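All protein chains but one are shown in place.
We call the chains A, B and C, going by the order they appear; numbering starts again at 1 in every chain.
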Amino acid sequence: MILESEIWLALVVLLPLAGAILTFMAPRYAPQIGTVSGVIVFGAVVALTLAVVESDATRLTVGGWGAPLGIDLVADGLSTLMLLMTAVVGLAITAYAVGYFGESSAHKRAYFWPLWLFLWASMNALFLSGDVFNLYVTLELLSLAAVALTALVGQPAAVQAAMRYMLVGLAGSLMYLMGVAFLYAEIGVLDIMALASVSEATPPVFVSAALITAGLMMKTALFPLHFWLPPAHANAAAPVSALLSALVVKGSFYILLRLWLTVFAPLGDTFAPYVLSALGIGAIIWGSIQALRQPSIKLLVAYSTVAQLGYLFLLIPLLMDDGADRQAVLSGIVYFMIAHAMAKSAAFLSAGNILHALGNDRITSIIGMSRKMPLTITAFALAGISLVALPPSAGFIAKWLLLNEAIDGGQWLLVVVIIAGGLLAAGYVMRVVGPAFRQVADDQLAVANPVVPASMAWSALGLAILAIVLGFTGVYLLDVLDIGVVILTGGEA
Amino acid sequence: MIDLDTGTFYMLVGTVLFGIGFYGLIAYPHLLRKILAMNIMGIGVFMIFIAAAYGSGEGDPDPVPHALVITGIVVAVCATGLALSLAVQVQALTGSPKLDADKE
Amino acid sequence: MTWESFLPVAIVLSSMIPGLIIFWIPEKQSQWRTGVNLLGAVVKLVFIAIVMAGVWRGDTEYEARLSLLPDLDLVLRADGLGLLFVVLSGTLWLVTTIYAIGYLEHSHSRSRFFAFFSLCVSATMGIALAGNLFTFLIFYELLTICTYPLVIHNGTDEAMGGGRTYLAYTLTGGVALLVGVVWLSVIAGPVEFTDGGALGHVEGHVTALTVIFALFMIGTGVKAAIFPMHGWLPRAMVAPAPVSALLHAVAVVKAGAFGVSRIVIDVYGVDLAQSLNLLLPLLIAACTTVIVGSVLAVFQDDLKRRLAYSTVSQVSYVVMGVAIFGPIGAAGGLLHLVHQGVMKITLFFGAGAFAETLGVKKVSQMNGIGSRMPWTMAAFTVGALGMIGVPPVAGFISKWYLGTGAIAADVDWVVLVLLGSSLLNAIYFLPILYRAWFLPQIDEWPHEEPGPANWMLVAPPVVTAVAALLLGVFASADFSLLSWVELIIEREYMP
Partner (left out) sequence: MTFYEILLVVAWLLPLAVGLWQIARPAHMLRYAPYTAVPALVAALAVPLDTSFELSWLLLGATLQLDAMGQAFLLFTATLWLVSGVVGMAYLQKDANRPRFFGYYMLAMSGNFGLIIAGDMLSYYLWFAVMSFASYGLVVHTGAEFARRAGSVYIQLVVIGEVLLFAALVMIASDNGSLLLPDASDATISTLAAVLVFISFGLKAGVIVLHVWLPLAHPAAPVPASAVLSGAMIKAGLLGWMRFLQPAEFALEWGEFLIMAGLLSAFYGALVGVWQHDPKAVLAYSSISQMGLITVGAGASLLLPPESQPLALSAVMLYALHHGLAKGALFLGVGLIGTSRAMVGLLFVPALALAGLPLTSGAVAKAELKYAAESLPPVWKDSLEMLLPLAAIGTTLLMARFLHLMWTRATGEKVPHPIIRAGVLATIVVGLIVMPIWSQASDALQKSLEPEKLWVALWPILAGTVIALGYGVLSRGMPALKDFTIAAGDVLYPLEALIHGLLGGLVAVKKGVEAVADAIFVWAQRALQPSEAQKETAVALELRLRNWTTAGSWLLGLALVFLLAVWLGG
């Protein structure tokens, strides 16, 4: 029996939720249940994608309530791609976690699986939410799961980082909610499309835009509000770092993107997009500089995230500019999100392997390790290639799109920044890859015979390879993105 | 006296509460204070929703914000719970109810 | 996929697949590694031969296309110019592989080495067969990436430093190229390499086209080691000899020079380039490099460094040829693309063999080496004389075309540069020959391996030296390189 495409909308949220509950109830079998759930969720997302490709944008009114009180799930090209990105990274992280939480304490394992699947469910729900309040709820749930996962390691630094992350999450969500409240007070609807069709440039919308943008900026860790990210991402367990950096920050950015394309579209010709772009520039420079300074690999990778997130904001002015090819700009930004998700998760998982095998992740420890941990170092190097945006990689295609639009729009400052960011990235990636290739005698290695479980090594490598291979699939991805996206950027609503 | 209608008044109060909460969040290093400040912020937001439900005061109040506020309160309670447990852990692990960077 | 579209892909894959396989071959299974390597190299040559025959006849279009983004295709296409480079690198790959097997007999991480080595060759093939700027860019950067592990193969501080310099230069160059390519496609749409130039439909944009050209020249010039972007090359000489030989004498630097040719001939077209006044600055840059490289070479005692500076100088001959407006000069440049490769690889093979067999790394240690390693030194001598431009070694033929081309294009002063360069070449090569053949040996060799030199180290330079001789002696035979170059000029340069 072929299910109606709407059903998949519900299933991609419900399935991971069910998995979370099951793993919580049967902690002994959590890895097995988690793995199976991961595969099933992945399958469901693929099925949804196929359904969306076939029947264009899809909408499900849960329980038949309908707006304004009911919950509407909406899948268009953008959300489908986000779901797919989450599913791919999620599957790899699931595989990785099986090895990572294998023999270590049962306690961590017992909490990791339900929290992770719960996070996945809220992530999927977030991408499918059709109204601004549901976005708040899913965002908050996402934060809570992420915070709990951060604290999972239980070390003081991790708990402190989690606490800070918690406060950031709450403050950000509350600002967002405040913005929603203003919006509702002014317009009286919550559905995004409905808001988009009636929103105008009035003072309450201004206030709302400021609050929402500021709150989401902090949750997306846009410079200079990124202060919470490096400690949280660096101190969490490796699979958690990977999903925080690759996915969770994308959640809040997704909301930002979606709202600016619709509800706040009337504010597109103000200075606001330029402020975002300027902060993006700051992020690229500052994040890269910090990445060049960090003594440990995970911190380095975390600061790399700070830098890379800057790229997402860089071209917002063009995205909001009627004169530019907005569709192409959006393609570039989305492609960048996806490329970054693959590369960054691969980098964090490799860093996790190094930490696992060597007992620490200091850069000095990996001297000469390319011989001993070839898969891991290769994974990191490949991920690095995508982060630096060297061809042929997804990062390269993304940067190509961004660069193309920047040049087309005559934004030469942005061209310079994009380029400089790439070179700086090369600098910090080489800080890891270079020493790994150094040749030293066995007795000078940090650990003579490092051991990494196969599932960990391969899931990192798999994601890294994907970060390269996705460079060849641009046409398909962008075809998917085009579904229903006319409404977003065409201003025809 | 400035003549304020009820809706606008509550909206202002909500905004002020949000501001106070925000100040509390950033000004006091003690985690418990921060969590409480967060709750005050939340209450401020809810207040605005209620004010929005009130609208101009004529006709029936809009039911939607009420539903939202209830949902919001549930979420806030969950969050507060998690935050408190983390704060306890911080205290237990570091011996201080403050984050490192906030200690002067 | 049709047979015609499969072949260009096959030429690229026939070294990429062996490369990827070799990664997984355990360190000690050297027979397997050798087998896979040689098999790939031979299979590639077969594919190349088939394609060459078709292109020569001119009745078959070998093209494969993969769409990466709307309006952005990955295109591999075999044409005369591309095949010139393909044949050069394909043939020399086989020779170098044999050499490398002998050279690295006792080295560590051989699987890694040979794997990246093969990948580099694939990247070079991709550069040669790229059908548009985008594809060129992709393989160009791929080459940068795959070469890095080879440069730092020894893993010493010096090697790491060399690798860092290498990356710093090439990545910066790549960035310039990237901006240029993007910018040009914004102005002109997707740019396919077209005989006679691809920008015929573009009107105006004079400033932009000029700046883009400059960006291209920076991008390709870094790899071609055009002064003052040559700094990486001598420092990259810390790499093992086969790397210096194939990659830094042939693949990498030639990729740059080849890129210059592609851009001038098939993107801008000589006429447009000339009318935008782009060729003269390029010519001046090339001539400066020729002289500066030679002058610096004179002062080097380290043999490989001397050869590296010589490469800096010689590769710019190719650029010079392309920058001389007219078919004769262009022919000279393209001829030198091949000639320099064959001669310089001979020299590097020689240098590597001296280092590996006797531990001789400096010019000042080479006294009497001619009687100890006569075959290798004889090959080295042929290469060196060719570099100076002594007939009948191939180098003479290309210099001849460059010279006559320069006069035909009314840039007579270029002849002076050729003269100066020949003199300088003589200044830094002849003393080596003199020491080797006429001076008695000083004490003992620094690090002598007992017994005769490994044949795998001796045969390759002899083969390439003979090739360098034959290329010169039979320059105007029926199926010679020269006739191929003339075919290119006729079809692509001024169609």
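One rule holds in what follows: contacts are C-beta pairs under 8 Å (C-beta built on N, C-alpha and C of every residue); 3 or more make two chains touch, one makes a residue touch a chain.
Because the structure is predicted, anything quoted here is derived from the model rather than measured.
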Shown chains that the omitted chain touches within the full complex: A, B, C
Given A:L22, A:L115 or A:A272, the one touching the chain that is not displayed: A:A272
Hidden partner chain, touching residue among A:P114, A:G130, A:P231 or A:G310: A:P231
Option from C:L66, C:V206, C:I442 or C:A477 whose C-beta touches the chain left out: C:A477
Residue among A:T94, A:T213, A:S350 or A:S370 that touches the chain left out of view: A:T213
Residue among C:L45, C:I284 or C:A408 touching the omitted chain: C:A408
Chain A residues touching the omitted chain (full complex): 164, 167, 171, 175, 201, 203, 206-207, 209-211, 213-214, 217-218, 224-228, 231, 267, 269-272, 274-275, 279, 286, 289-290, 293
Footprint left on chain B by the chain that the document does not show: 22, 25-27, 29, 34, 99, 101-102
Missing-partner contacts on chain C, residue numbers: 295, 299, 374, 378, 385, 388-392, 396-397, 399-400, 403-404, 406-408, 412, 415-416, 418-419, 422-423, 426, 430, 434, 437-438, 440, 472-478, 480, 482
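Methods note: only the chains that are shown with their structure count from here on.
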Chain-level touch network, classified as line, ring, star, complete or other: line
Approximate Å spacing (C-alpha centroids) for the pair chain A, chain C: 42
Between chain A and chain B, centroid-to-centroid distance (C-alpha), Å: 28
Per-residue multi-chain contacts in chain C, two or more chains: none
Multi-chain contact residues (two or more partners), chain A: none
Chain B to chain A touching residues, read off their complex: 11, 14, 18, 21-22, 25, 31, 34, 38, 41-42, 44-45, 48-49, 51-52, 62-65, 67-68, 71-72, 75, 78-79, 82-83, 86-87, 89-90, 93-94, 99-101
Touch list for chain C against partner chain A, complex: 23, 66-70, 72, 74, 108-109, 112, 137-138, 141-142, 144-145, 149, 152, 154-156, 159-160, 163-164, 167, 171-172, 174-175, 178-179, 182-183, 185-186
Chain A residues touching chain B - in the complex, by the definition given at the top: 68-69, 133, 136-137, 140-141, 143-144, 147-148, 151, 155-156, 159-160, 162-164, 166-167, 169-171, 174, 177-178, 181-182, 184-185, 188, 190
